[in-house]
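Only a single protein chain was left out; the remaining protein chains are all shown in position.
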């Protein structure tokens, strides 16, 4: 099976290469980049030296690609997806173009007219733990954002069972710096970021409508929540700390049982033993997610923590998981490695 | 003026030395340590080499000490405070012994019978921005905890004016590792902490009742809140992200005006210009605190961020600020330095 | 094939588990620990949750173990190796017990009478790039130290060809903190180590005689060198910067050609393209080593840089590489993953 990667020089692109090299059925045959076409990939990224990855191409996708991973800025993928689909290519979009169901919401948050609104219904939102059956056989996957993945894994089962009050949800999320991408800026400068911690995009981060959309579907009604991301002086990892009022009479055991039922057969989502709280490093370099909760009886709120690696379960790993599902391969193929510790 | 420090080898102790060396009226004449008595201070801590700080003493406080800073584990200070006060020594306790007004609450959270409950009413809670007048002339100051300082500065003015709903308050706090002290443990091991982020003490951190006590006083009624600390892979700094439902008809301008009125004459507390959000590094090594807020009209909640250096405004710096007030010195004496950047 | 690990709770032990989980022929059937026997491995190390690794045993190695990895403090392995060998177990010692050929040198540097000097000649020094043929069929491998691996890979080929002056060699090495192990101490405390850089063990580090022994063998005569390790505020990685006077008339091309000949068929050792200097992150989490050199004509010295991951090529990965060779498996089995970036 031939796989191609558009946006191969970004962090998500590099992570796709690293993971796909471990995938027994996938062969990377196309690496595309608008900015670095012609460069030898392994000289740009010497961690791969000797892998025979060849040169970067421009963004013209060749015909022999079976599965195309798109790790491009928003807008660029949607404009070309129809052509790829027509050529029979499976498209897994790691960008934002097909995550939001409503093109108006897309325009509001991404300041762009959606380039292909007619394709939105063709796309499935790629969280396998929620949409496994819908993903099978699809040709277009909207791979979720990193913050939404961590948040939705923690909340969707509880909302589906109506155990928490949707409108009370507050998501206080923390991300490593790689979430900002490979572009150099003052905001990613080591000397500005290290030994520092800050919130950003307060009440205006683009992952907000994506989270609200999916959780509204889970809850069965539309609602708004608070989502505040923060920047942690580390490279990888997301931890979402989530607060919600529980429904009348709901106990901690009920909440936990709900999670355990939802995730008992999931290889990549782990409800931790009581009192072991998620750490982002549990997930480092792996496709695994870690969950914990506690009901604070003093206030009637449940506190949830959910941890993933933003570049794996939050991007490249989940994308490969989706590819495996589409192609009928074992879902964990190439994704078996556990977290790097220390 | 002669000052002494008990617990001089801990991080708070070292920070007191560093700051007091810059104080024109204070002379460090006594450094006490139960574990390292007899050791040459500057050999243990070569950053001070050539300062003529001499050897560490045991914990017998000599008579010529005018002001005593106690940076000891809880329980140890209270047991000896009466004697020090009797000898005319001003006592500034950087531990927890005199922060809680109710010895029952102390017992519940610190698992210890309070050694000197009769002294609790003698102590003033040392946040100058709230209790400046009470601090003047006092002989016993309960220097606040680091998380409480950051939280209370953000919330107290709004609660006093009844602009937010007390019971809705959620404090999601993040701390650098120095907050855990100088003791070596797996939890402070570089290889476990770096490139990692985690919550800890969920729904059971000892700063919870301290925050609740002070904010209940501000609100005029008793209430409970959620407080969740997290460990950030950095050495210093606290950022508290706070969520609260605003009162009916309360606008962002009203909230901001409340803060500005409260802090207009405060040298160490800064309401940042709109859209500039606090970063812990703004405060690094300084006694300054930084505040920002935003009202999310979609949910009716205000999001507040408050940043300090946990070892300065959250410990040693605020203690010196309190000393200055007690002694009638300019409140900023020795505390003028601004944050280290980068 | 059943593999066992003694010292399974240390960093090397955890890394062996992580890597062996990816090895198609190895099954981990025994995890031993003197300090944590009885504990559930996955609760101690939740990155492995759901892996069915079971409980930690004490250090009694069961009979069904085919290959035993020993990651124990020095002295403990040698005392029991004879028994294991008698039972037909292949032993790969990641400690120091069998690295030095001369028990006198062992006693001098490790302050211990060697527990089994008669076994020293049975052991092969496990750098496959130097001793591949000797390793095949051996039952006892002395897996090299991390600093020696990085240093020897850079120097041995040049010394064998007599291109540099042995006595002029200076190795200035830098290591991440995981090299100090999982034990908590002030020296590994995050707040002491982060934003800090220091030399340690100057002119007395135990890897000195190991490097000298191997390089003396390569040079064909005995000599001494300078080796200075430093602690870098990062978790993993070693970079050795090496200085040596070149022989008369030796050019940079000659030096490079010597390396290229030595490593042209090596999968795990890479001579980088000119002017691309090794970074430890190239090697992060992988078994690959990266080399570069430059001849400074102004001084007649060659400057060499060599980078590895101390826990992989410097410990667990090289141990598995040695296991593969002993057992006649493809040398890279289970070791294919490339470096984690970013």
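Per-chain numbering from 1; labels A, B and C assigned in written order.
Definition applied: contacts are C-beta pairs under 8 Å (C-beta built on N, C-alpha and C of every residue); 3 or more make two chains touch, one makes a residue touch a chain.
Keep in mind it's a predicted model, so treat the numbers as computed, not measured.
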Subject >> Among B:50, B:249 or B:328, residue touching the chain not depicted >> reply: B:50
Original post:
Pick from C:239, C:271 or C:291: which residue touches the chain that isn't shown?
Top reply: C:239
**OP:** Kindly state which of the options A:162, A:191 or A:251 is in contact with the chain not pictured.
**Re:** A:191
**OP:** For the chain that got dropped from the picture, name the residues of chain B it touches.
**Re:** 11, 14, 18, 21-22, 43, 45-51, 178, 182, 194-195, 235-236, 267, 270, 272-273, 276, 279, 281-286, 288, 290, 336-342
**OP:** Against the chain that's been left off, what residues of chain A make contact? List them.
**Re:** 11, 176-178, 182, 184-186, 188-191, 193-195, 233-235
Subject >> Where the missing chain touches chain C, by residue >> reply: 167, 170, 172, 174, 176, 191-192, 194-200, 202-203, 224-226, 228, 230, 232-237, 239, 241, 243, 277-281, 284, 294, 296, 298-299, 301, 303, 305, 307, 342
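The rule we apply is simple: only the chains that are shown with their structure count from here on.
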**OP:** Name the most central chain, where centre means the mean of Cα atoms.
**Re:** A
Original post:
Which chain's centre, taken as the mean of its Cα atoms, is farthest from the centre of chain C?
Top reply: B
Original post:
At what distance in angstrom does the C-alpha mean of chain C lie from that of chain A?
Top reply: 36
Original post:
Can you give the whole-Å distance between the Cα centres of chain B and chain C?
Top reply: 46
**OP:** Give the residues of chain C that touch two or more other chains, as numbers and ranges in rising order.
**Re:** 11, 178, 182, 194-195, 235
